[in-house]
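Missing here is one protein chain; the remaining ones are kept as they sit in the complex.
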Amino acid sequence: MDKRLQKIAAIEIVVLLAIWQALASLEWIPAYLSSPYVVGSEMWALIVSGELFTNAASSLYRSLVSFLLVMVLGIVLGIAAGFFKPVGIFFQPIVDVLNPVPKIALLPILMVWFGISDTTRILLIFLTAFFPCFIATKDGVHGVKQVFVWAAENMGASKFQILWKVILPASLPKIFDGLRVSLGLTFVMMFSSEMIGSSNGLGLGFMILLADMAGRTDLMFVSVFFIALLGFLFDRILLAVRARLLWWSENRG
Amino acid sequence: MENKTPAIEIEKLGKVYTRGKEEVTAIQEISLKIPEGKFVSIVGPSGCGKSTFLHIVGGFIPKSSGKVRIRGKEVDKPGPDRGMMFQESALFPWKNVFDNVAWGLEIQGMEKSKRDEVVEHYLKLVNLWDFRKNLPSELSGGMKQRISLARVLAFNPDVLLMDEPFGALDAQTREKMQVELQRIWQESNKSVMFVTHDIDEAVFLSDIVVVFSGRPAVVKEIIEIDFQRPRTLDVHKTQEFMDIRNHIWDLLHQEQGTSDEEGM
Amino acid sequence: MENKTPAIEIEKLGKVYTRGKEEVTAIQEISLKIPEGKFVSIVGPSGCGKSTFLHIVGGFIPKSSGKVRIRGKEVDKPGPDRGMMFQESALFPWKNVFDNVAWGLEIQGMEKSKRDEVVEHYLKLVNLWDFRKNLPSELSGGMKQRISLARVLAFNPDVLLMDEPFGALDAQTREKMQVELQRIWQESNKSVMFVTHDIDEAVFLSDIVVVFSGRPAVVKEIIEIDFQRPRTLDVHKTQEFMDIRNHIWDLLHQEQGTSDEEGM
Amino acid sequence: MKKGWKFLIEYQSLIWIVVAWELVVFLQIMPERLFPSLSKVLVVAFELITTGMLLENLPITLFRVFAGFALAAVVGVPLGLLMSRSKLLNDLVQPIFSLGFPIPRVALYPILVFILGLGSASKITMIFLECLFPIVLNTYYGSTRVGKLYLWAAQNMGANRSQVFWRVLLPATMPSIFTGLKIALPMAFIIAILTEMIGATAGMGYLLTYMSASLMQEKVLACVVLITLVGYLLNLLIQKIQRKYVFWQ
Partner (left out) sequence: ACGSGQTNQPAQPAGEQKPAEQTASAGNQPVEIRLGGGFASEEPFWLMQVDPSLTPNQGKSYTLNITQFRANADRLNAYQANQIDIASIGQGATMLAASQGIQLKVIGSVVKDSPGKGFNTKFMALKDSGIKSMADLKGKVIGIPDFKAPTDLWARAAVRSAGLDPDTDVKYAVIPIPSMGEAVKSKKIDVGVFPQPFFETANASGEFVEVFNSKTGVNVEEDFLVMMANPDFVTKNEQAIKDFLSDYTNTVKYYEENGEAARQKLIDAKKVQADPALYVKMTDNNRSVDGTVNIEAWGKIQEMLVAEKWLDKPVDPNTIIDMSYLPK
């Protein structure tokens, strides 16, 4: 990771927090906006009690499983749809139709099938985060230069080898564009999926809900922050992986 | 020889590119029979349809009419029996030079130690062993072309299809590559189909030179060249060489000016 | 002539490419002074640093050391005073042939009717007027090169930097283009810096031929050529032409084998 | 005849979905109240249209979607392009996105309501924020991949910075920009619905909660079908535009 970037990120965060704290201390912003100090101390309390981590663990489990699914299915289907015309034609209408569906509305149906379970939540996250990855992958495949495929075919590569060894690496830069959006959405949806009701009562999204229902914006901010933090962490991990895999590319990042 | 199955047989081949409602006829009608083990050059004006022709023989793009057979088998898709060297660089930008050359061998399932040996051999042949760890984007135009050459030679197909393989090379390197190509071809029993702009090169290397007309391409003349093999660069100075060269030159000169002006 | 400001002045130019910890010296040290209105060719082995050199003069990539001045002004960024024709196609894939050629003129603020006239003139010059509505992706390699030529000529810069502009052209088209380029250059007062692999072409066109050594490039020899202008193709047959040609040939032959083997 | 056949093939996946749907209903795999037959849903959807409910709410939602989305595009595309040209800007903006995008903004929407009110302003802002990331990212990465030869050629012909920016970088990045727009548009739509579900007096999201409050799944599904239909059409529109402007790929 870029040292300079880290530094700038750190400075930005500190400045933002400082402004917020100043506004809060001067009481220029309403009390419900809380203040970094209050949020910080609440966060510390939750860290000490370990509560934050148990909640984060449940949430992370859901979002990472979903993201893994997004990654595997998004890339595999995206490549298949981009490369094989019939597959692309088959999937195009489904994607076009399902993409704008407000997924929350599908909840009752998912619930019948999978219960109020992690499966339902994971599916919900998956259904939202899938599309950016799929669309970017498909567009990436369309952008692959024809001669690369020809050269591979020419050397007797099988369809699978072409997909795996030519199409995949050639569209990888664009795939990562999509993955980055998907990853962010995963964390956003982690919250929404826990809003529907949580049976074991664990999860950062559930914490937000609970705090919100009790009018505790400070606690809400703690959870929101922690989600942001986790999101940031994983975003950086993704960028690092990207830089490694795209070492050959001019914009490895 | 004539009654054996020809290595390459092209029958009334035609190609029309369409884009929306417009049509461009790239190849009018070409018929050709190339016996096994021959070195065939194709020359013709810029934009007449040489690359298109090679792409069809390679099985990369569909033809509009006619038939293409390699050793009696109809061509309908690319295959490792025909090694193609494209006019533009087709090196994978995500693999370094070594891995680019090794790629095809790996696909063919050649074992690693053998593969490394072969790759080293051909990279040294094109004078680029020292650049094996570089990425294609870090090479000059001529270097990329030499890597592509190494790649297709290492791959060792029965039929070599080469689209202006030496176009970006300086005269010296080009000569060296010509000599090497001739040697490799002679040692094996390959058939070569070689597109070039350099009439000297065509005459020097080929058993047969096929002259294409301007677009839409038809075969203007087929010239057999039977200097003894192996040929050395001295061949260039013989009268016979000069005559053939000038003849082709004249043929092409007739084409000049008609090639692109016909409109589309 | 010597006491005027030279059109192009290069002083101890050096260029090192770095990638991670590795370094490739592409240009060792080059010093050159080119007077106004001269046609200069650069020849040298594949991968020696010719394109790199032109890119630096064009202001596209930073130099590692030394100075480059065009008409006394230090070069630090690209500018419309130097028209560059790249080795690889730099045509905009989203514009058709006509608009590609017109682009630079539009940028310069030339009014539409005038622009259309100029574009038509140059597209007809390169024999591709009929393809004006096509996209670059629908053209053959040689056609793309001719469009690039039309683009840079239409643009009419004081200094022309050309990197193997005729490499993908067949012999006839190439000759025609050579003659046209000579005419255009003579009618204007342009300075031309012309990279080529074709020694005949270099000798035929140039006032000065600069021979580069193998990588890392240094100037091996500067050869002045003073056949009278305008030259016709017959020049090729003169003894003097042959002598110069063979001299350059020999110079380059010495380079052979040293160019890439040094490693990096 | 041939055209009809082609149409069937092209949309076969949807036909399969419809068939599967009806099959689930027919075999009573799901409680019918939660999973009414498509025909029933369509009848209800038609009712929604004829009773004017759709016409009352759809334009409001569409206005918000378009406003937020257009704003995100107008800001996001130049920002993405600029980030690829300026390392400083990139370094400044990247961390904000890394940190800001995973935040569940919908959870903070009520706070936004205080600042901007319940009307369209807060919703458009949310949509804008939500769409910005995919648009900026795809534009940014896309423009870093633009071949340097194109930029060089343009500079060489005397194009100034803004000309290089608008007339080379922008068109050359177009394919990636459209990828971003295609990803963002449905998101805009969903966010419009979501924010309208949280607090609104009109719009498709409001209609959806209203129907959901009246406890009739078929009405809810009818809303979803209508929303989907509109989203689908919007998507077609953007694809059409894409085909028009990125014909060269």
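Points worth noting:
Lettered A, B, C and D in written order, each chain numbered from 1.
In this text, a contact is a pair of C-beta atoms (placed from the backbone, for glycine too) under 8 Å apart; a residue touches a chain by one contact, two chains touch by 3 or more.
Everything numeric here is computed off the predicted structure, so don't read it as measured data.
The chain we do not see here touches A, D in the full complex. Within the complete assembly, A:112 is the residue of A:64, A:112 or A:245 that touches the hidden chain. Remark: the residues of chain A touching the chain excluded from display are 30, 32, 51, 107-108, 111-112, 115-116, 195-199, 201, 209-216, 219. Where chain D meets the chain that is not shown, the touching residues are 28-29, 31-34, 110-111, 113-114, 117-118, 198-201, 206, 209-210, 212-217.
As a convention for this text, only the chains that are shown with their structure count from here on.
Work out the mean CA point of chain C and of chain D, and you get 49 Å between them. Centroids of chain A and chain D (each the mean of its C-alpha atoms) stand 17 Å apart. In chain C, the residues that touch at least two other chains are 88. Among all residues of chain D, those that touch two or more other chains are 148, 249. Residues 147-148, 150-157, 161, 165-166, 169-170, 172, 246, 248-250 of chain A are the ones that touch chain B when the two sit in their complex. The part of chain B that touches chain C in the complex is made up of residues 17, 19, 24, 43-47, 50-52, 87-88, 127-128, 130-131, 134, 138-143, 146, 164, 167-174, 176, 197-199, 249, 252-253, 255-257, 259-264.
In the complex of the two chains, the chain A residues touching chain D come out as 2, 4-5, 8-9, 12-13, 30, 32-33, 89-94, 96-106, 108-109, 112-113, 128, 131-132, 135-136, 139, 142-143, 173-174, 176-178, 180-181, 183-184, 186-188, 190-192, 205, 208, 212, 217, 220, 224, 227-232, 234-236, 239, 249-251.
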